[in-house]
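All protein chains but one are shown at their positions in the complex.
After this line comes subunit A, so read on.
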Amino acid sequence: MDKIPREDIDIKKQLKEVSTNALRCMQCGVCSSSCPSGRHTNLNIRKLVKNAGTNSDILKSEELWMCTTCYNCQERCPRRINIVDTVLEIRSISAHQGIILPEHRLVCQMLLKYGHAVPINDKYKIKRVEIGLEELPETVHKYTDSLNEVKELLTSCGFERFAENNTNEKQTTEITE
C-alpha cells in the first residue's frame, strides 16, 4: 500500500499518542475470540491492536471500519486496554485525512442538511398521521430555528469537511474496492 501522502510524520505521532495504551497488549487473543465481527469479516482486532501505533497503513485499512463498537473486546481485555476507544481515535485520524467511506460521507451530508442521520420522508410522515401522531416529530424537523442552531454549531466545529467530496476521494475509492 502507498504511504499516506501528507504530514506523514505528524500522523505517526498522532497514531502513537492515541495508541500508547495498546502497548500493554500481550497478544493473548481474548479480543479476537470475543469479536462478533471477526467471526464473519476480515477484522482481526488483535492484529489491529498490535499495529495500532506503529503502522500508518492502518488508516487506509477497510478492517478499521468493520468494528461495530460492541465493546466485547474492551470489556474482556485482561490488560484493560481501551481497544474500542483506540479504534475510534484511529478512525478519527483517518477521517481527518479525508479517508472516509462514501456511505459515511453521505451520512455526514444528511446530518448537515437535516440535523438527523436518518431524516423523515413522505412515507413515514403519512405513517405517523395514520397511527395518530403529528406529521412531524418534536425535533429539528418541526423547528427551523433549531435546525439552524444545529447547522451553526456544526459549522463552528468545522464538520463540513467530512461531507465534502475532496481531493482524497481517490483514496476512498481504493478502500472500497
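The rule is short, and it goes like this: contacts are C-beta pairs under 8 Å (C-beta built on N, C-alpha and C of every residue); 3 or more make two chains touch, one makes a residue touch a chain; residues count from 1.
As a convention for this text, contacts and distances are computed from a predicted model.
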Undepicted complex member, UniProt protein name, chosen from "YeeE/YedE family protein", "Winged helix-turn-helix domain-containing protein", "Glutamate synthase domain-containing protein 3" or "CoB--CoM heterodisulfide reductase subunit B": "CoB--CoM heterodisulfide reductase subunit B"
Cross-chain touch to the chain not pictured, restricted to A:20, A:68 or A:165, is A:68
If you put the missing chain back, which residues of subunit A would it touch? 36-37, 39-41, 65-72, 74-75, 84, 88, 91-92, 95-96, 100-104, 106-108, 111, 115-121, 124, 127-128, 131-133, 137-143, 145-147, 149-150, 152-154, 156-159, 162
